[in-house]
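Below you'll find the structure, written out as structure tokens, and then a few comments.
Of the protein chains in this complex, one is absent; all others appear in place.
Up next is chain A:
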Amino acid sequence: MASGAGPALAHRSVASIRSAPLQGPPGPSTPHTPNRNIASAYGSPSTIRADDDVVVLELGSRHIRAGFAGDSSPKATRQCGPEDQRRVGDFRSWQAPRRHAGLDWAPEHEFWRYDLRDVDLGLCQDNLERVVRDAFTKYLLIDSRPRRLGLVLDSAVPVPLLTAVLDTMFNRFQSPTISLMASSVTAAVSAGVRSALVIDLGWAETVVTSVYEYREVKCTRSVRGGRLLLDALYKTLHSLLRENNPDSDSDDDDDDDDDESRTISFDECDDILRRLMWCRPSASKSSQRESTQLETVEEQDESEAESLQDVLQVGVTNVPINSTNPPSTLEIPFEKLAEVCDDTFFDPSVEQATFDDHELPIHLLVYQHLLQLPLDVRAICMSRIIFTGGCSNILGLKQRIIDDLKAIVNKRGWAPVAGKGVDQLRNNPKLQRRPSGSPTGDGPTSPSEAGDDQETASRGAADTSHEHDPIEAKVARYREAPPQVHGQFRVLHSLGSWTGGSLLCQLKMPAMAIIDRDVWLQQGANGASRPSDIDVKAQQRQSVTTGGYARGGGGHHTNWTLGAWGYL
């Protein structure tokens, strides 16, 4: 390459000369892309940034985050709204009055949804292209030179949608390669752990994913997410609004029912949700706390608690609402908000057995998920719980989930069978064989003991006589890995999926699914083979020889995969 490019260097600009070594070792692929060569010959000042920067893009259902690999936070966070879907040169979003949203107001604020039956993929592509282009030009300040891309997205995104996304990025933005990263794994990476239980309290649904050694092991979901919460909040606000001015609204109410339009705009409702929503502490926790307070009589604490209690009961905040006609001020009691939150995520009033599989309350969902995991995975994952997603910002929600989860574990242990019969069996002292197996005897910190006899035995042995276990000793001799925290609930802070993706790209870790533009344009999604057919080792070796992270172009790669996103 050097000899070939020698004479051409004479009339290149300084920028392109400087950029030349940055292109990496002279692999067979780098000089292949004609776009890049032409572009660098003209010497735009942004050449220096073009070649080594990887753009990381996270696609959420309502947010798109974009930035460069190696940054701690995304440069651009774009939301999706109906005002962004207008024609160019239509500035009505800046004018009052806004129109009223229809009853089904969520889809126009989403980039995509899992149910692809009534999603226009072409429209998705257009919308994505516009938002990404906007993010690139306004926030990332990059030009339309081809750039490598890291894509962070949920591993349950269906293949047609993924195809649409990849088509857009390859055709419209000419990315040479795109590596796919699962958002749960990157969330674990940005928390610094190899295994985690990622609870994504997202917009469309709540997804619990267990990641073990950077692999997704299991994934369960519940529809109790942001969308449901927002609808519930709207209902509450609407009824409050009616109570406040019953006379003037009485006519409107009839209209509303006919027109099927909303009185409060989506944005305002969403704003209220983000700003004011909170969650009551767990019932089990508060009873515990009260009992401890009675034991240790502390005057201050009680008075404080009382005042807090008072605030909880009478607390009211005034929220200005501009989307109603005329604009009004709504008094929202905090208690109502907590009720909405409770009903959406936990639904305590309903019997547990009535829930369907897709609408499990969050704490039950997490419990069931952990219960179905293999024993060692469960032990590792339960002490690496990570909350992500927009709804995890709701005050007190994380604690409530963990407390409720602990309460279930205290009550039931890790027994897969539950119900009246089991309870009777447990509570019957005659039938109890081992006292340690009783659910009340164990502390909350060692719930795994309650479940499995063997586990208790081995743990007991390990605790008392560490040296006498020959296998353990042998393993310890060879592995100096520090002991891992396991078997107790611990919540870790993650910097988020985007940051994890940024870290992975910065460290040049090859993703399982790296897609080349040429191959994609030739074969499309049909060319993807099963993840198990891919020789990861060969891929990695190849990636090392051809310069870090970019794989060799041309006919080198016979197999490629979409990884966890499946195949056709």
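Observations, loosely collected:
Heads up, the rule we're going with is that a residue touches a chain if its C-beta (ideal position, glycine included) is under 8 Å from a C-beta of that chain, and two chains touch if they have at least 3 such contacts; residues count from 1.
One rule holds for everything that comes next: contacts and distances are computed from a predicted model.
The UniProt record for the undisplayed chain lists the protein name "Dynactin subunit 4", from the options "tRNA (adenine(58)-N(1))-methyltransferase non-catalytic subunit TRM6", "D-2-hydroxyglutarate dehydrogenase, mitochondrial", "DNA-directed RNA polymerase III subunit RPC9" or "Dynactin subunit 4". Check A:Val350, A:Leu375 or A:Leu395 against the missing chain and you find that the one touching it is A:Leu395.
Checked against the full complex, the one of A:Gln368, A:Asn410, A:Gln506 or A:Asn559 touching the unshown chain is A:Gln506.
By the touch definition given at the top, chain A reaches the unshown chain through residues 38-39, 42, 44-46, 48-49, 70-73, 75, 77, 79, 85-92, 95, 99, 102, 120, 122-123, 126-127, 129-130, 133, 137-145, 171-172, 190-195, 259-260, 267, 270-271, 274-276, 278, 281, 308, 311-312, 315, 317-320, 334, 387, 393, 395-396, 398-399, 402, 477-482, 484, 490-493, 495, 499, 503, 506-507, 537, 540-541.
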